[in-house]
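Here the complex is missing a single protein chain, while all its other protein chains stay put.
Chain nomenclature is as follows: A and B, assigned in order of appearance, with residue numbering initiated at 1 for each chain independently.
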Amino acid sequence: MKRVLVILAVLIFLGIVLKACVRKDMPEDVSIDIKTPDLKEIVYPTDEKNVTINGIDYLQSQAPVGKFGGELVISTIGEGPKTFNPCNTKDATSSSMAGLMYDGLVTTNPRTGEVMPLLAKDIEINSNDYIIRLRHGIKWTDNKPITADDVMYTYNEIVFKGYGNPSTMDAMKVDGKLPELVKLDDFTVKFTTPRAFAPFLRQLSYPIVPKHYFKPYSDRGESVFNAFLTPDTNPEEIVSSGAFKLKEYVAAQRVVFERNPNYYKINLKDEKLPYLNKLVYLIVGDTNNEILKFEAKEIDALSLRGSNVAMYKIKEPNSDYVIYNLGPDTGTLFLVINLNNRRDKNCKPYVDPKKQRWFGNRDFRAAVDWAIDRESMVKNIASGVAEPLFTAESLNSIYLNKYIKGHPYDINVTKESLEKAGFKLKDGILYDSCGNRVEFDLYTNAGNLEREALGVMIKQDLEELGMKVNFKPVEFNSLVNKLTNTHDWDMAIMGLTGSPLEPHDGKNVWTSSGSLHMFNQRPANYNIDDRLDWEKELDEIFAEGAVKLNFEERKPIYDRYQTIIYNQKPIIYLYSPIRITAIRKKIKNIFPTSLSGLLYNLDEIYIDGGEK
Amino acid sequence: MLKYITKRILQVIPLLIIVSLISFFIIRLSPVDPLAELRLNPSISQETLDKEIKRLNLDKPIYIQYISWAKSFIKGDLGYTSAGEKVSVKLKERIPNTLLLTAIVIFMTWIVGIPLGILAAINKETAFDRMLTVISSIGMAIPSFFFAILLLIFAVKTGWFPVGGLTSYNFNEMSLIGKIIDISKHLVLPVIVLFTISLSGLQRQMRANMLEVLDSDYIKFARAKGLSESKVIFKHALRNAINPMITLLGFEFAGLLSGAALTEYVFQYPGLGRLILEAVMKSDINLVMASLMMGTIMLVLGNLIADILLMIADPRIRGAK
Partner (left out) sequence: MREMLTKILQDKFAKIAFITLVLLYTIILFANFIAPYSNTYSNRDMSYAPPSKIYTIDENGKLTRPYTYNYVREYEPSLMQTVFKQDRTKKYYIKLFTNGHLFGTEKSGQLYLLGTDINGRDVFSRLLYGGRISMTVGFLALLVVFPIGLLYGGISGYFGGIVDTLMMRFAEAVMAIPSFYLLIILAAILPGGMTSVQRFALIVVILALIGWAGFARVVRGMVLSIKNEDFVLAEKTIGASNLRIILKHILPQTTSYVIIAMTLSVPSYILAESGLSFLGLGIQQPDASWGNMLKEAQEFTNILYRPWLLTPGLLIFIAVLSFNLLGDTIRDILDPKSQKRI
């Protein structure tokens, strides 16, 4: 009996093996004939208007009238908010959530990128004076009126004192001086900057906080203030002004907001917005988990990257979601080369002197640039959902220099440049003019699939030229330490978030004394002027760009900086992923824009048939 | 007995000191920069960075950092995370969740593992015994994170279980029964993963203990006395075989705390394991130190409780001490 069973098992096994081995050659049909609608272009009717009803200055949304009620569940990647104190946010999640709860005087028009009034009713600019008139009759969530005192308090006692996150204070300083602020009446204030300063207006988007709620804490000093409004604060006691107020925070799981009945925005029927009853952010650890949650219908929107796009695109016609193409991403992905030629405290050079000669040579950098196969990167690593990038400004920046067209992958140009720089190829190995073998390290942060794959490709591309590249993925925080503190690296693949509206935000990267001037980082309080010629020019550009006020004047200045970077190539840009977002069909009033994405108008979004 | 407990608690102090020294110095000697995220943010100025460095004491020599940490730890002040949240608050949020998960897993492994161990010992070297060994080995052989991911996909495909987390977003509006059902639904998958990992160890241990006891003279004597086999096993053998298992409880707890990290991470479970994992990756020293201390204290407490249980269960030990 047992024997029979064994024989039977062997026979079955052999059968399976044979079945696997014997395969008939039949032409396969892999063509896909699903017709999907084109990516939609939906245009927002016209900009919001100010409307005064019964002495209250409302802001009227021009979006189609929707239904009240329902809840929207979206996700935030990472560990969730660290604080709800809008003045003390240092990470994107905290600031976007605090931003929901507290409005600034102005905001950015999500379509055009221009500055438009929000909590302010209007703004009058006379050279260096900014007269701001507040809305009459609008209230905090505890029904106390929002007045000029709150604005005075926010700026005088928080921003100008550098409480919380002082970056706004830094950004408002002109030649080290802060603007002056005076109260003209209960609903009018006036800022005066020491001289014309373009980035100032955008800084007025700083959230205005309720004096009566914040003052008791700020009076007790900075450390008390910074620890105020941590996520575990009782939501009932929080006083805020934004479209949504906090309802519940559950650590590492979710943040729930509910509509603020006191909000000052109304729809075309003069009904108070927002439409949504509840807005839920689920805190998810990584994109993979986010996808699973979307699949399981636990969340309503999902941003897609790489090959996931195709997967969702194919299923789109029979699904309950729509896919929007938001164009290139704001972030940039690049290869940075270390031009540092300084020595550390022990007089040891940060970078090996022979490498300094290579990296300091523009032709060498150009050779690297031309040897990088961006086309394949886009195809393989981003699954085609990206665009090659050559400029320091991201592709959706309003300051993008459109004259920089980039160049294809061309190994001949590379070889010419290397020859010009005195490098010689012998038996497939590249030597410099002194006979040193060209060998260096390439770093990136470990655990990031995309960057590791990029590193492998760049290594291959450069090794084609006879260089030896030691590709070393290291832990993220260690890499940053190398870039900003110890300077002992050769090349690195990194990414930064850009600001498509204000190139001046990149000053820490581009000015020679900036704290993120990675490619030639100087120590803090460094007072020797060893700037390269083009570094000097960049310094001048950023100083000049800041004081010019209108776009037309500033554009050529910032065009110039992109040209310099493109020519000098201290940072070689790789590609820009295209942002694709899927969102459930039941969610209406979606007006996707390349600048702001999909869910910027949470107060106008409503759910059709979604109420329970 | 009271004296014994006091002695044991006093013994914990040097242990804590060594643990804190080891972990503190290893973390601080690493080139990991706790401010990396801030540094990479183009809009954060040098002044902000300097302020943060001051606040986190990063500008002082490492031994001074340790002393100042130790001082405040003794005072019961766990300090702030690098993001400025209170460490004590963060721990308080997470510890109950972890305790819930580990308690369920330990309970499940015991209730399944002990009987299986006994059965395997009684049927030593039969096909049943071998099958049990193989099955439990299979459970042990899958990388936990991988198993967790596969289960998540299973959850998505079937829609039977929620994808990660501990509670649904509308948890607060549920009735009490609804809440219990909601939490249990979320717990099923992580419990399955941790249960599979820790079951086989317990089962094998119980089997070995039982075999040894069954081989001992007094069992032989009991059998010789003509007691029925079930009486021999349940009345005499079981009690003695279980005693050494109690000592394992403490270690099992520590093991789960560490083994749960990746599982919690994949399931987005709001537990201590995931918190430590994230803190370690960012070199968030106060958070790591506090959680490691908590882990150590829990381990020691677990052992202590196990010892006391043992003393109550086994009078011979009481006499020996």
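Methods note: contacts are C-beta pairs under 8 Å (C-beta built on N, C-alpha and C of every residue); 3 or more make two chains touch, one makes a residue touch a chain.
These numbers come from a predicted model, not from an experiment.
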*Sole residue of A:V106, A:I291 or A:A392 that reaches the chain not shown, by the stated touch rule*: A:I291
*asked:* From the list A:N165, A:S478 or A:Q521, pick the residue that touches the absent chain.
replied: A:S478
*Considering the whole complex, which of A:L119, A:I381 or A:I571 touches the chain not shown?*
A:I381
*Out of A:D232, A:D488 or A:E544, which touches the unshown chain?*
A:D488
*Of the residues in subunit A, which ones touch the absent chain?*
21-28, 30-32, 34, 36, 288, 291-292, 295, 306-311, 313-314, 373, 376, 379-381, 383-385, 441, 443, 445-449, 452-453, 455-457, 459-460, 470-475, 477-479, 482, 488-489, 580
*asked:* Need a quick check: the contact residues on subunit B for the chain that isn't drawn.
replied: 14-15, 18-19, 22-23, 26-27, 29-32, 130, 133-134, 137-138, 140-146, 149-150, 153, 201, 204-205, 208-209, 211-212, 215, 244, 248, 254-255, 257-259, 261-262, 276-277, 280-281, 283, 288, 292, 295-296, 299-300
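Just so we're on the same page, only the chains that are shown with their structure count from here on.
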*Please report how many Å separate the Cα centroid of subunit A from that of subunit B, as a whole number.*
38
_Using the touch definition from the top, list the residues of subunit A that touch subunit B in their complex._
73, 79, 82-83, 88, 90-91, 162, 165-167, 170-171, 226-227, 230-232, 248, 250-254, 256, 280, 282-285, 288-289, 292-293, 295-296, 298, 475-482, 484-486, 496-497, 499, 505-509, 515-516, 524
*Please give the residue numbers of subunit B that touch subunit A in the complex, ascending.*
30-34, 36-51, 80, 83-86, 89-90, 93-94, 149, 152-153, 155-156, 159, 162-167, 169, 171-172, 265-266, 268, 270, 274-275, 278, 281-283
